[in-house]
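I'd like to ask some things about the structure below.
Here's a slice of the assembly, chains where they normally sit.
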Amino acid sequence: MASHSVIDELKKTQILELLEQGKRVDGRALDEPREISIETNAIPKANGSAKVRLGDTEVLCGVKIQPDRPFPDMGDKGIFICTAELLPLSHPTVETGPPQPHVIELARVTDRGIRESHMIDLSQLVIEKDKSVVGVFADIVVIDYDGNLFDACSYAATAALLTSTTPKWTMVDDKPTLVDGEESPLPTTTIPASVTMGKIGNHIIVDPNGDEWDSMDARITITTNSDGNICALQKGGSDGFTQEEIVQCGEISVRVGAKIREKLKEAQQGSQ
Amino acid sequence: MGGREATMVLLDENGIRCDGRKVDETRKITIKAGVLKNADGSAYIEFGDNKILVGIFGPRDVHPKHMSDTDTGILRVRYHMEPFSVTERKNPAPSRREIEISKVIKEALEPAVMLEKFPRTAVDVFIEILQADGGTRCAALSAASVALADAGIPMRDLVAACASGKVADTIVLDVNNEEDQAGQADMPIGYMPNLKKITLLQLDGILTPEEYKKCVEVGVNGCKIVYELQKKALTDKYFGNGSD
């Protein structure tokens, strides 16, 4: 991974030459994400789940909902935890073992996009204040890799959460106890939509595929909520953006995010 | 075997099991070969409510080098459960159970793979349990065989796997999760039908010597059923099945 091969260099040259002509290697417009397909309820035993294909990138999110202790000083809020793992079958370069920094970043950026949008109404997930709350665990695994995991993971987690049902618990003998048959949808307030853009030369492209990802100078992931406001952002990569590019990326994320949000809504409605 | 009391009828007076199956019937099994883009070979199996994905990489170089063998290739197997695959969310750290099953599956596959054909290299078998419902190791082993064949790894035979067990004092085929929890014995078997060799065998639970013999027999028969479905999956991929 440390040194770029000659083939990588040639690939980047080709991608850049095409971009100079306003074209992408796979024929998409610069601000066009790849085909998105969302299969909800892929894991029936989970409380919610979604398999998302974004081009040839495929990820799966399963949501588990179970009683937990609240965080200190947060006794009036449920818990939301989001993890991400690159399965070793998703790409030959993935290594097993403790998570690498880029996987930790992936999980944290996905988590923040959802958390900062206030998608889940955590105040409704309290069983008994300060004693027991509902924990929502969205665990994402990457099954096949072809670039832009940030968006694929965000869509999978969001679709899984939108289609999750949560059991009901009450306190019996100081322990949270399941109330049979009382399930309700997970309380949500907004639909976050993540849009990741790559910078290659002076070109900003939406949803970079695997080859584009390897050729990027820098990237930015911007999440917007249902109001069209920006709620989370992460810049990455070994180059910078001009101030104008940053503003432009904000505009793209609002516009493209709105379209993504429609897909997520469709997936939610399709599962009901 | 937890030895817990059964709160359900595991086997009714007509010989029908809690999920409607007969004693010598497997759950519904679907196997698909070649389901991943990046992996050198892959397979997906649904075995009852088990959903398992297997990806293969290799033969490829081994790092660090001293882990390789100049005489033969090596097989490396990782059996891994997703946190959401089981009822109570699984801690993401690898459990001792997962490490043991990885080893057992590795040793069940080794007799089938012509490792001597690719010295100094490794073949990696990555098994992902997306949803678990009892009998994951057998389902995983069956899928791994198909995935290895899909990767073009030279093989002596496929390893087919299925569990037998003892439920309500009866030897049955393919113990499901409820039967495993409430039942009396569970015996996962991996079998190479052409070479007539048992390459995986475990047992939890109490069997008389006669039941033991019977259990092996029933399990081997189950493996033969699975074997047909493995061959079909490979045929479907390589020669088409009209619907794919």
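Here are a few things to note about the model shown:
Order as written gives the chain letters A and B; numbering starts at 1 within each chain.
Keep this in mind: a residue touches a chain if its C-beta (ideal position, glycine included) is under 8 Å from a C-beta of that chain, and two chains touch if they have at least 3 such contacts.
Note that the structure is a prediction, hence the values are computed from the model and not measured.
Each chain type appears once in the view; in the entire file the copy numbers are A x3, B x3.
Convention: only the chains that are shown with their structure count from here on.
Chain A and chain B have Cα centroids separated by 32 Å. For chain A in complex with chain B, the touching residues are 42-46, 49, 56, 60, 62-64, 66, 83, 85, 87-92, 96, 137, 139, 141, 143-146.
Chain B contributes residues 36-39, 42, 49, 51, 53-57, 60, 78, 80, 82-89, 92, 124, 126, 128, 130-131, 133 to its touches with chain A in the complex.
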